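Of the protein chains in this complex, one is absent; all others appear in place.
Chain naming follows the written order as A and B, and within any one chain the residues start at number 1.
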Amino acid sequence: MTVFIIRRLMQAILVMFIMSILVFAGVYAIGNPIDILLAADATQADRERAIQQLGLDLPLWEQYFIFLGNLFQGEIGRSFVFNEPALSLIMDRLPATLELAAAALFISVFVGIPLGIWAGLKPDSLAGKSIMVGSIFGFSLPNFWQGLMLILIFAVALGWLPSGGRGETAVFLGIESSLWTLDGWSHLILPAINVSLFKASLIIRLTRASVREVIGLDYVKFARAKGLRNRRVVGVHVLKNIMIPITTIVGLELANVIAFAVVTETVFAWPGMGKLIIDSIFVLDRPVIVAYLMVIVVMFIVINLVVDILYSIFDPRVRLADRGA
Amino acid sequence: MTDLADTGKATEGGAAGQARTPPRAISPWRRIASDFIESKVAVVGLVMLSIIVFIALFAPWISPQNPYDLTQIRVEESRLPPGSISQTPPSEQTVDLTVDPAAGAATVALDNEAPFSAVEAAIEVSGDGTRVAVTLDLEPAAAIDSLDRIRVDDLPRGAELSVGEKHSFRSFWELQADEIVSFEIVSEDGFAAPFTIEIDLRGTSGEELMTYWLGTDGQGRDMLSAIFYGLRISLSVGVLSGIAALIIGMSLGLTAAYFGGRVETVIMRIVDLQLSFPAILVALMLLAILGRGIDKVILALIIVQWAYYARTARSAALVERRKEYVEAAHCLALSTPRIIFRHILPNCLPPVIVVGTVQVANAIALEATLSFLGIGMPITEPSLGLLISNGFDYLLSGRYWISVFPGVALLLTIIAINLVGDQLRDILNPRLRRDG
Partner (left out) sequence: MAEPLLKVTDLETSFFTKAGQVRSVDGVSFEVARGEILGVVGESGSGKSVTGFSIMGLVDPPGRVAGGSIVFDGQELVGLPEEAMRRLRGRRIAMIFQDPMMTLNPVLRIDTQMIEALKAHGDISDEDARARARETLGMVGIPAPEERLKSYPHQFSGGMRQRVAIAIALLHRPDLIIADEPTTALDVTIQAQILYEVQRLVAEQNTAMLWITHDLSVVAGLADRIAVMYAGRVVETGTVAEVIDRPAHPYTVGLIGSVPSRNRRGQPLVQIPGMTPSPLNLPEGCSFRTRCPRAQDDCVIDPAITEPVPGRHLRCHHPVLGADATAGYAEEDA
């Protein structure tokens, strides 16, 4: 098992290297790094100083190593707008986005899987059919429109929940987050639902399809033939087999959660990374954009690694096959 | 022998090993069509989709109004709720009434022909010279629905009107419609010389021009027309980028599958890399680098979509490549492009078509999202996403129609495409095929 993890880790580091080269190429080789890293209204003197400072007159491969070195130290340039290091700007906003992502993940898994199982076991019932129709709405409606509707219904028409912003935060176990306060939840719940709808719908459909597929298989029949209670047949035999594709989707879709967070944060004025990036694109605050790109890449790689590991926990065939390979 | 022959002829139903006439050949398209109709929901989706496409194609001709023609919209008709009726714009005119108390005559000068084409005035001066009774004969230019503003200004010093109300601090008097026909100008000091008063009139003929079935937006544009035009743009961008992505993706996918080896590995690695990132982030980054504009949006959409087509085409082509007809084509020494495009491609079409329908829906949704965020289509070519974005601010103040209706239109489009795509997928999926 440890061999497996180590191997995956090495692959992850390799991918990170490749990505850093790609980003470097995109910024320094293809784009004009001066334009990207410098404000549009810099004077000629500023430019020359910047060229010197950033070492842009050095050969490309030397620049790459400097770039890499800077990366490790967390320096990716300063924001034009805020005049702060771009990376620290992003890291400041990261917790808010992670909160959103965590809440959305929770909702989509713990609501999506049970609904999907229900729809899979009773596909022709009214509940089963309406769950499926509902799921179509969940993933085909554009994310921002769902957000608008949520605001319209719950904030404007019913007035139950606030229409935007983040709630109060509190510190628990050394982590400051709005998850620990009631006010925080009242602000969090609508955007979290918004982000989770797409994923929950996918999970529902996938779970239902997997359940339909598995329920006809021989080992389910055999489990029944042993006289096991239906609860156990579904809860253990069926569930464990469908966890594999579901975990894959949950993991891969985590990337989408971060992506949708961008839209949701704009609609709900949630102060996370996503809102920052949209604002930065508008004002062409390029260092922030580059920093965001790098952070995203690292996050994705980490997520893929975790998914791979979870995969091997759920499916022993993967784990054991690896030993021989 | 005869036993068996007899047995065969005595058959009713069930196979008996005797040859029967072969079943009539049904072309695959006909079979797809007949299978498709089996699902009522899908047929509903298809009908919806046809209506939407029709609207998109003929928008300029069937819209009640061209919402981007500035001469057709009026700011005073902005933010009207659904069902409001647009009326002809009001006309205003100023009537200069010159009164000569000594001569007992009055003359009228009009600066405009509407709302009244002619005005006749008659005056009577009172005995003591302190009151001038004015009678106006107003000849309307066209049928007048209402006079909503009547003001009398420029009265001589110290003079008052017998009717109406004077503004609290400004110099004019506000009158009602029935009061303007006959009124008195009163001045305790009498009237020395001829004087001129200004009568400002504003009225509407009350003619109904059009109904704003879905209300108007912040600039006074008819929402229904704006939605029709928006559908047109959303759909064209989605379909255009979808088709381009399909062509590019499918070619690359087929090439990868057919040639294998290095070519395949390189192409598929790029596809995998691309697909591991969510579309919206890729589009975001691309637009951040490329800038704004309709061509750049389409380019970004193409770049985001081609990978799906490539992967699907390659999987299908891999399966087809092993089949015998490809070997047969080889044996006939057909050229490679011919084999790829005329033999393998048609058999790979079903899954690609299925992916295509869903992808078009996704492309439309993605473009809407980008426009909503403000980095998509420019204001000159507003798609539904931009319309929704424009209406967002009004949402919180209760004017829901500016955002909600374009949103519903977007919704229906996406749902219709998905319904059709779902059914197509079920039909074209070989594993679910129920034969015989």
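Descriptive notes on the structure:
Rule of thumb we're sticking to: a contact is a pair of C-beta atoms (placed from the backbone, for glycine too) under 8 Å apart; a residue touches a chain by one contact, two chains touch by 3 or more.
No experiment lies behind these values; they were computed from the predicted model shown.
Only one of A:Val3, A:Val171 or A:Ala225 touches the chain withheld from this view, namely A:Ala225. Contact with the chain not shown here comes from a single listed residue; of A:Val236, A:Ala269, A:Val283 or A:Val302, that residue is A:Val236. Panel shows chain A; residues 216-219, 221-229, 232, 236-237, 240-241, 244, 314-317, 320 of it touch the chain omitted from the view.
Everything that follows uses one rule, which is that only the chains that are shown with their structure count from here on.
Those residues of chain A lying in contact with chain B across their complex are 26, 31, 136-137, 140-145, 148-149, 151-152, 155-156, 163, 252, 255-256, 258-260, 262-263, 266-267, 277-278, 281-282, 284, 286, 289, 293, 296, 300, 304. Within the complex formed with chain A, the residues of chain B that make contact are 276-281, 284-285, 287-289, 361, 365, 368-369, 372-375, 385, 388, 392, 395-396, 398, 400, 403-404, 407, 410-411, 414-415, 418, 422.
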